[in-house]
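Of the protein chains in this complex, one is absent; all others appear in place.
Moving on, here comes subunit A:
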């Protein structure tokens, strides 16, 4: 009863039928229409709303135009309104592009105007642009690029980002094919074609950057913030946790760590996808250089990936996800599948994915510790920052140590130099000693000369007077003849009692001078010394071949002195040495002659 009652009370069978009255059953979901009628109804409604929207947009757009255009458009609109009902369907397909054209043209103008990045792209490719300027190639490139940009601008609000990406990738492929096949590009070298493809990509993406990078209709921004927060939470992760072999203590390695971090951070400021990609390449190359220092050889992926993860964690690049997505979507796909850039980018994606899914297990640590670190309850001692601080002091210490080492080396150098100097001084002393000795060995010969020096002085006096000399020759011959045998006796006697001493010679030599000066005051001492020195010379000369000459020479002084001596005490100091010396001088010449003669005779 219940079952029969309910339908009759609530719904009539007619109510279940289509509102259009076509005889088919309708559905609440289709607003009471049957499937076929609902479709028609929906289509009708959509066209109406689109017309309304168009009208509004059109009014807005036209109000911005100048008067002439406004009037033209107003006339057009009047016409349109009249025709509206007649060509409903036709109007839709006809008007739709019109609205879009106006929207994108403004946008395109806005994007192109004062775009410094775009100017930079142009400047970078100046050679290429100059090469193709005013050729059919330039026109075609421009045409292709323009139609692509328009397509993107038209679809930017309608299609999902994946579809836009597809359009872009298609454009790259089609344009590449066009470069290969079209007759316009027949006489262009493959290198230039490659450059053209690159330029088109660069230019278009730089132009559309604002629209395609991190668009508001995607959740890229949320993901950026999520990963940024995640990396911030993981700031305690050290190289040790990741098992990457980075020698943080080496200053060169630290320098490279900073360089690669900067390279990665630069990625956000680059516009074109290939520029972003090259930032990743630079970063990765620096990581390899760094690993080369730490590992000591070319690093493999087993070392590279942890190092890259470490760099990403330390760099925490801005809008990381957006950048990665932008590259994946709008960089020429062939570039991402092959080559160095593709490999490094894949690694970067891996690193990001590792960071996102990082667990205690992947860091080889205790779950409890990991959670404590993640929540910030605990801060491990070996974070990068503290490591850096330690590094700083270590670095300072290292510098000090090297400074000390340098100083030590200098000190030892000074020490060795000092020792050298000491040795040299000793050697010099020895040399001097031996030289002095040799000189002293030779000096006895000179002593006779020096002994005559005072006489020379006297001689000068005598020369000035010119009178005394004649007197001396008279004295000498007499003494020589008489005293030779006697003198010989004496010398031999003295030889026995006085041992020859070179040291004695020297003072006597000086004494000669001093005594010369003080002759008048103390004659006795002088004379005694004089005789002594005379004997000394005699002894030295005894071996000499020219003994004869000395025999001739000496008696004059010794004899006279002795004569003086004997009479000295009696006569007093009045008798000067002058006579002897004068005699000496005169004898000197004779002696010389004698010597010459004797030697001559000896030689013969």
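To be clear about the criterion, a residue touches a chain if its C-beta (ideal position, glycine included) is under 8 Å from a C-beta of that chain, and two chains touch if they have at least 3 such contacts; residues count from 1.
Just so we're on the same page, contacts and distances are computed from a predicted model.
Chemist: When you check the chain that is not on display against UniProt, which of "Ras-related protein Rab-24", "tRNA pseudouridine(55) synthase", "Ferritin" or "Aladin isoform X1" does it turn out to be?
Modeler: "Ras-related protein Rab-24"
Chemist: With respect to the chain omitted from the figure, which of A:353, A:371, A:402 or A:416 is a touching residue?
Modeler: Missing-chain contact among the listed residues: A:353.
Chemist: Can you work out which residue in A:161, A:265, A:305 or A:394 touches the chain that's missing from view?
Modeler: Per the contact definition at the top, the residue touching the missing chain is A:305.
Chemist: From the list A:361, A:399 or A:430, which touches the chain that is not on show?
Modeler: A:361
Chemist: If I consider the whole complex, including the chain that's not displayed, which of A:124, A:180 or A:222 touches that chain?
Modeler: In the complete complex, the chain left out is touched by residue A:180.
Chemist: So which bits of subunit A touch the chain we can't see?
Modeler: Contacting residues on subunit A, toward the hidden partner: 176, 179-181, 190, 193-194, 197, 243, 284-285, 288-289, 291-292, 298-302, 304-306, 334, 337-340, 342-344, 346-347, 349-350, 353-354, 357, 361-362.
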